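Here the structure comes first, spelled out in structure tokens, and everything after it is commentary.
All protein chains but one are shown at their positions in the complex.
Now for subunit A:
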Amino acid sequence: MCRIGAIKSKEFFHPSAALHLMLPQQEGHDNSGFAMVMQDMAGVFSKYKDKPLLSLACTQKGAKLVEDYMEANDFRQLAEWIPRGVKNVKLDIKAMPYYIFRNYDYPEYYRDASEEAKGELLLDTRLALRELLEKQEQGYVYSFWPDVLTLKEIGDPWDIATYFKLWDNNGDLMAKNVVVQCRQNTNYDIVRYAAHPFFLQGYTLCANGENTFYTKNKEYQKSLHRGYIGFESDSQNFLYTLHYVLQELKWPIKYYKHVITPLPFNELSLRSDGAELRAIRQSLGSLEINGPNTVIGMLPNGNIITCCDSKKLRPVVVGGDGTMVAIASEVCGLNAILPHRNQEQDVYPNEREVVIINDALEVERWKQ
């Protein structure tokens, strides 16, 4: 079983907080993957918050392929942060030769384009880079989006943090939002892409659980959008559905839960909005999830959400101290980073509930 978490703060914090959130929960994972997505960054990237940031892990040849592609497509490099790994044979980590986090400026002819057009360009660029690297087995590209950094690695989270010097808070790497996961990879071979959180056009998501409707979700999503690819993990389904409902259909957030865990038909018939919910259920039946799941997601506006499967078979808890709010699979994670919070105010989301935390750290929760 994976462990998942997220931190949202009014002040910039160092990603080691995310590790402290996850490590007490470590018995639930097998070091087959650790990943985090940071959004709203400070430190080395603070000057380029509106410029797309590319996150990738690759070989030397892969780095060259990417550089050539970006140059050929008129992306101009602005800033770069290349972590120099701690070379220590004792670390439990299967590191790639290069980790590249690089800001680019949009191509000249995109400077005045709409945000939507820029978003499409960034997606197409990431997909093209992925294909390029995948074909030659030279690396992995995780995200390409303004003010978003994705770090993924296979190994022990403690050792991964040591490798990337994430225990040293030197101010290089700071953010207000972090979504993080430690993976228990039970389903298949360990695949680097499979480590959550997944990212697509500003939407970040990780999940803890099993999606027994994976096959039907996947079969449907494949034809919905060019960005719905990979399917290295059943949790990708939740991300793609989140993206589809909010970004493609442009429906309000409250309908995400109605798509993934629709109300039973007999309950729909009692609702004043039953006709709408029924229409949604029948048209989006292939995106329903079944099985035990907890989802933590981050939206393009920085809001963090969490919700559970319709039976609440996987745990999740939300707690905060006024400056920082965190979500974790287990309360011991919260205790590690927010020991002084009022535990009585912790929120244990229910099976039909959605919890959203906005930039003011206001916690909104509603019944589906």
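We adopt the following convention: a contact is a pair of C-beta atoms (placed from the backbone, for glycine too) under 8 Å apart; a residue touches a chain by one contact, two chains touch by 3 or more; residues count from 1.
What we mean here is this: contacts and distances are computed from a predicted model.
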According to UniProt, what is the chain that's been left out of this complex called? Choose from "4Fe-4S dicluster domain-containing protein", "Phosphate transport system permease protein", "glutamate synthase (NADPH)" or "CRISPR type III-B/RAMP module-associated protein Cmr5". "glutamate synthase (NADPH)"
Among A:Leu224, A:Val331 or A:Leu361, choose the residue that contacts the chain missing from this document, as touch is defined above. A:Leu224
Considering the whole complex, which of A:Lys49, A:Arg76, A:Lys311 or A:Lys367 touches the chain not shown? A:Lys311
Only one of A:Glu27, A:Asp50, A:Asp74 or A:Glu276 touches the unshown chain, namely A:Glu276
From the listed residues A:Ser16, A:Gln77 or A:Thr212, report the one that touches the chain absent from this view. A:Thr212
Considering the whole complex rather than only what is displayed, give the residues of subunit A touching the chain that is not shown. 1, 186, 209-210, 212-216, 219-220, 222-224, 244, 248-252, 254-255, 264-265, 273, 275-276, 279-280, 282-286, 288, 290-292, 310-311, 313
